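Here is the structure we will look at, set down as structure tokens.
Only one protein chain is missing; all other protein chains are in place.
Right after this comes subunit A.
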Amino acid sequence: SFSGSGAGAGQDVGRSCILVSIAGKNVMLDCGMHMGYNDDRRFPDFSYITQNGRLTDFLDCVIISHFHLDHCGALPYFSEMVGYDGPIYMTHPTKAICPILLEDYRKITVDKKGEINFFTSQMIKDCMKKVVAVHLHQTVQVDEELEIKAYYAGHVLGAAMFQIKVGCESVVYTGDYNMTPDRHLGAAWIDKCRPDLLISESTYATTIRDSKRCRERDFLKKVHETVERGGKVLIPVFALGRAQELCILLETFWERMNLKAPIYFSTGLTEKANHYYKLFITWTNQKIRKTFVQRNMFEFKHIKAFDRAFADNPGPMVVFATPGMLHAGQSLQIFKKWAGNEKNMVIMPGYCVQGTVGHKILSGQRKLEMEGRQILEVKMQVEYMSFSAHADAKGIMQLIRQAEPRNVLLVHGEAKKMEFLKQKIEQEFHVNCYMPANGETTTIFTNPSIPVDISLGLLKRETAIGLLPDVKKPQLMHGTLIMKDNSFRLVSPEQALKELGLAEHQLRFTCRVHIQDPRKEHETVLRVYNHLKGVLKDYSVQHLPDGSITVESILIQATAHSEDQGTKVLLVSWTYQDEELGSYLTSLLKKGLPPSTS
């Protein structure tokens, strides 16, 4: 059995952090921060794990699915400030990009906002030293019993789904994933690994997203219209992730339509982002991989580096600015500048967490309170176009179909929507579906079979009994199960006795059955023999020259009754191993013999 507790992301999209206990091993899945909060609530609450003692002793490993801050943002806090020295596993691109985003986040929070109880640059470096990078499909032995394996998840560069396996029990954690390929990443894939539990994100639990083409057409139309009438388009993005997708989309469109308005991308992370995509091109989709030698899809002709001063330039432009939910930094600054003009437009390309400016304007708020109690009036157009690469309901069902889990647990979504999806899953797949809240523990019971080594000699001998063994009929077999340490062996009783140095004791049963038959013994024996041969067609019934009958290894002999000549006594003798057949024979014979036809 094993249990999973969400320290974050249960029924919430915000910070992901899930604790799984499986066959005595404890694994932490993701360690994210919540972007809607500016205080302690942004980090998961680790105290309820640490009440068990030191984290390093308690946890066998930590796994990070991808570089989005709501999955790794609390990692340096967790490893350096709370204290954890064990292994942290993630894919190579995640290991490369995580520290960049963490440092960026740290800079905004500490340098620009002046917060104090936060992790330092050195802590980020120390944390990354504990990271072990893994390849796709590589079986990583964390220790002798625990192994993990990464699968491609799509979503962002380097995102992975992880299978955690201890003996016969396994869990698959999806992180964030996407079941349809997009312009620069492929689709998530997993084999029919039949985990006991699949933990899946459910960001878009109730949506069946319409065709990507429609969304793209819609997006391009809106951008085009705004730019045509001289307005400015702000697209808040994270430096790595959807930004690359939208850049490719706009670049292709600008090229096709021969548009002249400038497109900018905020500097800092951009050039680096480009390098990462080029060096980890094996993680992108097939089309990009096939053409990268001739042409680097991430080198854009129409998109240039942004300078703060450009925001005041007259005329139309499109700007990609970080960060993505308008909660701080450059995108928020530009937003403040452009918000007052109705010719301008802001397009939110992804999910916005509650508490952020992005979430507020998407909910319809047009008057925002900024720092220093200033009110900002939002006259610019606000659009939401979901380009974030998460699986929709159809995709989640598809993944479940691919992996065939025995149980499903939903995280990273909104409660009402998850409830709807939970029912669908239970109906269609007939498996239990859970959706725990933060801090809630879900216990799932597994029913594993026990693997045993059976001696080949025993197997061959036992399967050779009987004339024609029926594969569908269960067969009785005799053996001895030897349990030593963690291994189980099934051997013949003789071998077991020899190995353990025990003497064999034989147990033999003899039963007397009285038969009314005045004839000679050998005639009675013949009657019994014919009777048994007719009834026990599946067994080996033999009439031996010494006058006895054998049914398999059971012996039947007939003697005359000492006092009554009309009665014959049948001695039925069998060993302990043949108990079942022996008692059956006895009851059969007690019923009497059919009348003889002689």
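By definition in this document, a residue touches a chain if its C-beta (ideal position, glycine included) is under 8 Å from a C-beta of that chain, and two chains touch if they have at least 3 such contacts; residues count from 1.
Keep this in mind: contacts and distances are computed from a predicted model.
S.K.: According to its UniProt entry, is the unseen chain "Integrator complex subunit 9", "Cytochrome c oxidase subunit 7A2 like", "COMM domain-containing protein 6" or "Aminotransferase class I/classII large domain-containing protein"?
M.R.: Result for the unshown chain: "Integrator complex subunit 9".
S.K.: Considering the whole complex, which of A:F118, A:F292, A:Y384 or A:Y584 touches the chain not shown?
M.R.: The single option touching the absent chain is A:F292.
S.K.: Which of these, A:H135, A:K212 or A:R366, touches the one chain of the complex that we don't see?
M.R.: A:H135
S.K.: So which of A:R106, A:K232 or A:R489 would be touching the chain we can't see?
M.R.: A:R489
S.K.: With the missing chain put back, one of A:M257, A:L279, A:A305 or A:M370 would touch it. Which one?
M.R.: Spelled out, the listed residue whose C-beta touches the missing chain is A:L279.
S.K.: So one chain is hidden, and I want to know which residue out of A:S211, A:Q374, A:Q427 or A:S449 touches that hidden chain in the complete assembly.
M.R.: Only one of A:S211, A:Q374, A:Q427 or A:S449 touches the chain omitted from view, namely A:S449.
S.K.: Just checking the interface: what residues of subunit A touch the absent partner chain?
M.R.: Against the left-out chain, subunit A lists 92, 95-96, 99, 133, 135-140, 272, 275-276, 278-282, 292-293, 447-457, 459, 488-490.
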